[in-house]
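Here it is, the structure in full.
Just one protein chain is left out here, and the rest sit where they should.
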Amino acid sequence: MPPIHPMEQFLNLSAVLTGFNKVELQEAGVGREYLNLLVEMAGDTLCFELWAETQAIYAKHPGHPARLEREVNQRILKNPKYAALARNIILVWYNAIWYQLPPDWTAPRGANALDQDQVVSAKAYPEALIWRAIGAHPPGAKPQGFAAWAMRPDGAEAPAPSARPKARGGKA
Amino acid sequence: MIYRMAKPPGGIQTVEELREHLQIAIELEHSVIPPYLCALYSIEDGTNTAAVDTLHDVVLEEMLHLTLAANVLNAVGGSPDLIHPEFVPVYPSYLPHGNDTIVLNLARFSREAVEGFLAIEHPSAPNSPPQAHHYASIGQFYAAIIEALERLAKTDPKLFRGKRSRQITPEYYYNSGGHVIEVTDLESARRALDIIVIEGEGRDSIYDRKHPPMKNPTEELAHYYRFMQIYEGRFYRKGDTPKSGPTGGPFPVDWHAGIYPMRMNPKSGDYPPTSDLWYATNVFNATYSQLLHVLHDGFNGEPHKLVESVPLMFRLKTQAQGLMKVPSGHFDSTAGPSFEYLKSTAAKA
Partner (left out) sequence: MSQQNLVPLATPLREHYDVVIVGAGIAGALIAKRLAAKGNHVLILEAGRSTSVTPDGYQSYVENFYAALAKGTNAPYPENPNAPTSLTEIGPLPFGSNYVRAKGGTTMHWLGISLRMCPNDFRMKSLYGVGVDWPFGYDEMSDYYGQAELVVGVSADVEDQAYHGIHFPKGYVYPMHKVPVSYLDQVTSQRLNGMRFKFGQETYDISLTSVPQARNSMPNAKYDGGKGYRPVGAAGNPEHGRRCEGNSSCIPICPVQAKYSALKTLAAIPASHCHILTQAVASQVTLDGNGRVSGIQYKVYQDESSGQHTVHTARGTLYVIAAHAIETARLLLASPNVCRGSGELGRNLMDHPMPVAWGLMPQNIGACRGPGTTSGIESLRDGEFRRQFAAFRMDYSNWGWQFATGSPYSDVTAAVAKGAFGKKLRDHLASTLPRQLFIDFLLEQLPDPGNTVTVNPQNVDPLGNPAPLINYDIDEYTRKGFVNAFKFKDALFKRLGVKDCTAGQPMFSAPVECDGQMFYYYGAGHVVGTHRMGSAASESVVNLKQRAWEHDNLYLAGCGNMRTIATSNPTLTMAALSLWAADNIQTDLEKRRRA
C-alpha cells in the first residue's frame, strides 16, 4: 500500500463530498485547521482508516468524477462507520461550524467533551464555502464593495429597464 | 528575461506624439498597480495593519493618477486604450518607456519588494531635465509631457478639443478620498499632472502637497516617503525632510509572520492548461480583465460605468488572497494573481 498522506486524502475526499475542487478548498486556507479538528473529534485511527478508504477509491477511479461520487456515497456516506463524520466534513467546509456528532455515533465510542456545536474559529468563519456557493459573502467579512449589491448577481438574467422607484403614499 | 514594452522612441513634437505619451502615462500608472496589489494582498488580514494602510492608500492614489492621466488624454482629443493586447506588461517588466533601470515584479511583501517600490517612486535628481523616454525617474517623464503641453498650447488654441462629457468628474469617482480634476485647459492639465508627480515623489519636501499638513502627516506623505517609513521602520514627523529621513517613532512592520509565500511573477502557464489551478488563476485574470474593460469604457465616454470598478476591485482581493493560499507546487511557494489580460473577456453587459 503506498503511503497515505492525510492532508492529500482529506482534500480528495472533501472535494467529492462538497462539490468544490481541491484548489477551491485550498483557497479557503482552513484545510489544516479542519483536519486537526477532525482528528481531535474522531480520533487518529478512524481518520486514518477514512483516508485509506479514500485513497483506495481514488486509486480505483482516477479522473472519473461520477464514479468517484458513486463510490464515496456507497462506501463512505452510507457506511455507518464513517457516515456521521463524512456529513460533518461537508458541514464544516460549508458552514465553518462543527456540529455535535449524533448519539448513535457517540454511544459506542464515548463522549468527547470538545464535541459541541461551535463555530470552528473566528479565522475560519469567513471561509465558510456556503457564501461562495451562493455568490454572496460572509456577513462582516470579505465585503463586495460599494454598490455591489445593486448590481446584477452572477448567474442572474439581465433586468428589463426599470423606472426609478417613486414614493407615492396615500389613497389611490 | 525582463519585458520591455515596445514603443516608438523620440520626444513630443506633435499633438499625436503628445497623445501617445499620455497613453504611455496611463500604461505607466497602471503598470505599478499589480506589483503594489500583490504586496498588499500577500499580507494576511489583520496583520501589518500600518503597512496595509500604506499600500492601500498608495493603490487608491495610483488609480486616481490613472484617472487624471486619462482625463488629460481625453482633454487633448485622445482616446485612452486600456484593452489593447500590450496594455498590461508581462512581469517582470521594466517601467514602461524608462531607462530600463527600474524593474517591476509581482512579489509578496518583503524588504526587497519595498526596495523596488522606492526605486519606482524615487524623486528626480535635482535639476534633472524633462525626459520623454529613457527617463531615470517618473517625474522627468511628466515634466516632458507638461513641457510639451505648454509648447503645443502656444501654437494650437484648440489643443484642448476633447469633449467635456468624457471627463471623469468627482461624482463618478467612487473611491473615497482622492481629488479628481476635470481637465479643460492648460491650467487644469498642469494641475492634474502635478498631482501625479507630487503624490508620488513629493516636490522638495516629503509631503504630497505644497504646504505641510496640519494634522496626521502620515496620510499626507508622498508615496516615496510612505514606503520609506516601512523600509526604515520609522515614522516621519513634523520637521523631517527628504535628507533627514524618518526620525519619528517606530513604524510597526513584521517582515516574517502573516505573509503568504506567493511565488514571484506567477503565470497561468505555470500550470497545465485546464488544471484546477490554471483555471483558478484565470478566474482572477477574468475579473482583472473585466476591470480593465470597465475602466476603458468609463474613460471613453461612459463615466457612470466606473461604479462597477469598485466591486471588481474588492473581488480581485478575495480571489488573489485565495490563490495565495494554494500550494503552487514550486518549492514552498503558493500561487498568486498573475494579472494577465484575457482577450476573450468583454465587459459585463
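In order of appearance the chains are A and B, and numbering begins at 1 in each one.
Definition applied: contacts are C-beta pairs under 8 Å (C-beta built on N, C-alpha and C of every residue); 3 or more make two chains touch, one makes a residue touch a chain.
Everything numeric in this text was worked out from a predicted model, so none of it was measured.
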Where the unshown chain meets chain A, residue by residue:
16-20, 65, 69, 72-73, 77, 87, 90-91, 94-95, 97, 99, 117-119, 121-123, 125-126, 130-131, 133-137, 139-141, 143-153, 155-157, 159-160, 162-163, 165-172
In the complete complex, which positions of chain B touch the hidden chain?
46, 49, 53, 57, 170-171, 174, 176-177, 219, 311, 314
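Just so we're on the same page, only the chains that are shown with their structure count from here on.
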Could you give the separation in Å between the centres of chain A and chain B, each centre being the mean of its C-alpha atoms?
38
Which bits of chain B are touching chain A when the two form their complex?
174, 276-277, 279-280, 307-308, 310-315, 318, 322-323, 325-327, 348-349
Counting only contacts in the complex, chain A reaches chain B at residues 21-24, 26-29, 137, 142-148, 151-152, 158
